[in-house]
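Scroll down for the structure; my scribbles are underneath it.
Only one protein chain is missing; all other protein chains are in place.
And then chain A:
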Amino acid sequence: MLRTTGVPTEQELDAVFPSKERLEKGPVVVVECFETIPCNPCYTACHSGGIRAFKNIIDLPTVDYEECNGCTLCISSCPGLAIMVIDYRYHKDYVKMTIPFEFSPLPKPEDWVMGLNRNGKEVKRVQVLSVKNTKHLDKTPMISIAVPKGQFKEIRNIRVGDL
């Protein structure tokens, strides 16, 4: 599926999502990188040891869930925009999902935007919690959105405007 449509399957996603137990402990990274390509900035950006060292530049990234503190440093360093951070403890009904977003206009905090799935289909309106666009992020801003706990595995993108 991924190879023909660009959309990962349930099983592929399950393999890169942290366990329920880990999610409940606090913010953590989800790296949707399924193909061995020569690339390692996620590891070089990581200060906490959460992305394990690469033996070879073509290795897939692997996450040490004990060490990852969900700091978000790796998100904007990924050339494939394949990384997000989920804070499951953010609210009893919502997770805080932080995703890279390279389109303009950027949303503003408290704006409502359309949550899209990995097919680009509309899932649900979601509210923006914060927008970071510092020089260090080098034109890959990070948007945090509040996503209902039932849909955090489904939503992976947003559309700004015309809801």
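Some notes on this structure:
The working rule: contacts are C-beta pairs under 8 Å (C-beta built on N, C-alpha and C of every residue); 3 or more make two chains touch, one makes a residue touch a chain; residues count from 1.
Here is the rule we use: contacts and distances are computed from a predicted model.
The complex includes a chain that is not drawn, and of the options "FAD-dependent oxidoreductase", "Hydrogenase 1 large subunit", "Electron transfer flavoprotein subunit alpha/FixB family protein" or "3-isopropylmalate dehydratase" the UniProt name matching it is "FAD-dependent oxidoreductase". The hidden chain makes contact, of the residues A:68, A:82 or A:147, with A:82. The chain not shown here touches chain A at positions 2-8, 32-41, 44-45, 56-58, 77-82, 102-104, 116-121, 138-140, 156-157, 159.
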